[in-house]
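Every protein chain except one is present and positioned as in the full complex.
We call the chains A and B, going by the order they appear; numbering starts again at 1 in every chain.
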Amino acid sequence: MTQKTIREALNDALRQEMRRDNNVIILGEDVAGGHGGTGVIDAYGGPLGVTKGLIGEFGANRVIDTPITESAIMGAAAGAAATGLRPIAELMFVDFMGVCFDQIFNQAAKFRYMFGGKTRTPMVIRTTIGAGMRTAAQHSQCLYHMFTSVPGLKCVMPSNAYDAKGLLIEAIRDDDPVIFFENKLLYDHACDVPDESYAIPFGEANVVREGHDITIVAFSRMVHIAEEAAKTLASEGISVEVIDPRTTSPLDEETILESVEKTGRLVVVDESAARCGMAADIAGLVAEKGFSSLKGPIIQITPPHTPVPFSPPLEDAFIPSAATVVAGVHRLLK
Amino acid sequence: MGSDKNKLLDAYRRMKSIREFEERIHVENTTGEIPGFVHLYAGQEAIATAVCKHLKDSDYIGSTHRGHGHSIAKGCDINGMMAEIYGKKNGLCAGKGGSMHIADFEKGMLGANAIVGGNPPLVIGAALTAKVQGTDGVAVSFSGDGASNQGTTFESMNMAVVLQLPVVFIFENNGYGEGTGCDYAVGAESIAQRAEGFGLPAVQVDGTDFFAVEAAAKEAINRARTGQGPSAIEAVAMRFYGHFEGDPQAYRSAEELTQLRETGDCLKIFRDKVEAGKHVTKADLDQIDQEVKSVIDSAVKAAREADFPTKDDLLTDVYVSY
Partner (left out) sequence: MTIKAITVPKWGLSMDEGELIEWHISPGDEINIGQEIAEIETSKIAGAVEAAVSGKVRRLIAEEGEMLPVGALMAVLADDTQNDEAIDAFIATFKVEDPDDPALETAGMPNILSAKLGDMDISYLETMPHEPANIPDNGQKSGEIPVILIHGYGGDCNNWLFNQGKLGETHRVIALDLPGHGRSTKYVKDGSVKGLARVVDGFLDRLAIEKAHLIGHSMGAAIALQCALNDPRRVTSLSLICPALVGRPVNSDYITNFMQARTRKQLKPVLQQLFSDEKLVTADLIDDVLKYKRLDGVDEALKVIADAGLTTEQSAFNDNEIAGLRMPVSIIWGENDKIISGTGAHILTGKNIRSHQVKDSGHMPHMENAGAVNEILMENL
């Protein structure tokens, strides 16, 4: 099998789905880049290179460079989806949701319910998340917890290249609006990825590592932090089960609850938010439905309740690390 | 000439249906049987009717919170609309949308939209579908003078020009955005003039004159349909009622309202014009008045008698699959 990075796996998924279905289009800022300039078209191929080369194969009618106009991009994607296309709208950074939130959570998310089940809105919003690139408060957030709380949206956050391809294909084929969160620091992360197309169903968590002492639920890049912590803990004789839910909406509650039933201890590692984030959500779930199996408090490992800082030592302290996870587990076991 | 007559009678029937629908809701709303907010379109009937006259079911429109008129003009079922407004299970949106979210995709009605400035981005999306799929479809956005100030509207006009989308932006200037006059809130000289600044052809027309709107809409829609890009039309026509039903309208003088009914009623203006012509008689129009009245009567009766959704309906249709 071929080793591919997440960037390559996503490009694979986009290309294969665009070949399969002419109604699949891409629109966003610099998804090709270069229009109206004195240089070449496809100068960017997506701000982080994911859509590179697609305009060459599919043309400007299906790989659409837009102005910097997030509301129009999201709204156009929703309107196009409701009328027969399967648009993939690219939003450079999730932070920019601030300027187009209405089109996503009041429009796309609500259509089906508000219109009595008569519509389908098969759109995908691809966006980037995550701190660690020294890009400060307006280019580093995760925010998936906010979208997870909106009924009508599906939220997907792959942690590896295999999942990235399969989940993106599933997202494109799905008939509901899907927000696809790509962690900027994971784009070069590689693993075995089939060349063929495949779809991974939403709502099935991946058990990344089996264990029996502690359950760690982690999202996106935090899955790797959790795995690193699990390795350290294994050398201390502590067996950790790492669960990557892959999608927060729908959420595979069963796998989490079954794991906690086995281990009796839960740590949630989440980069999205200290308050009302996914850590709080999972903690709430287990506190309510898995209380009797808990042998200790639920530990939430999140960034502090601050914006993402710029200065490297501050940002490093902001992001949950394997050491903080290990310390959290020690605290729980004490 | 027979076809001209029929077209005129059709237009009148549509406009009258909207007027009767709105007048009746104005009355029924006081019974307390209609849940939530209703925003009435009375006074602006000529605009929706004259624009939608040029559209097919496969063309799309996006509407506003004041959307009953657009829905009727685009061909939505009046009984389904009324049931929806009453929150009934047999409503066009199964009772889950209400007055502000009436939609019927089969008729090309992309939904009334309760967010001011909410529909223009969606409508350019519908136009994008037509462009990508290579059909001759057209999408029309109805916005008020209030929405004309929204960033989403500006973004949509710009993107429509950049991508040369088959779309028409109709700005219905009814004098007020909620309780604030358009003269105060629109910084430009006119909405049309500002739209022109985005690089699309734009005209201002008298929205009480069905024929003026019809001519402007014909040109703009034809432009879109033949791949010549977007246009904008500002149609001026005051609304008869408040922003919402129950609005005391303290921001309007009594004289304005009285005068409006006398000189700014698009239905009267239409009647005067066609009755002066050869094809249509007063009797023809009076007969339509009677027919429309009975249609609305029975719609109200049916809506009142219809069943509400059940508790089970609460959880359905959030997603296609989950």
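Operating definition for what follows: a contact is a pair of C-beta atoms (placed from the backbone, for glycine too) under 8 Å apart; a residue touches a chain by one contact, two chains touch by 3 or more.
Note that the structure is a prediction, hence the values are computed from the model and not measured.
Chemist: Name every displayed chain that the left-out chain is in contact with.
Modeler: A
Chemist: From the listed residues A:Ile200, A:Ile256, A:Val269 or A:Ile282, report the one that touches the chain absent from this view.
Modeler: Selected residue, touching the omitted chain: A:Ile200.
Chemist: Out of A:Glu57, A:Asp188 or A:Glu210, which residue would touch the omitted chain in the full complex?
Modeler: Candidates A:Glu57, A:Asp188 or A:Glu210; residue touching the omitted chain: A:Glu210.
Chemist: Contact with the hidden chain only, please: which subunit A residues?
Modeler: 162, 166, 194, 196-201, 204, 207, 210, 254
Keep this in mind: only the chains that are shown with their structure count from here on.
Chemist: From the C-alpha centre of subunit A to that of subunit B, how far is it in Å?
Modeler: 39
Chemist: Using the touch definition up top, name the residues of subunit B that touch subunit A in the complex.
Modeler: Residues 60, 62, 91-97, 101, 103-105, 110-111, 113, 115, 118, 120-133, 139, 151-152, 155-156, 158-159, 162-163, 316-322.
Chemist: Going by the contact rule at the top, pick out the subunit A residues touching subunit B in the complex.
Modeler: Contacts found on subunit A: 23, 25, 27, 61-62, 64, 66-67, 69, 71-85, 87, 102-103, 106-107, 111-120, 151-152, 154, 174-176, 203, 250.
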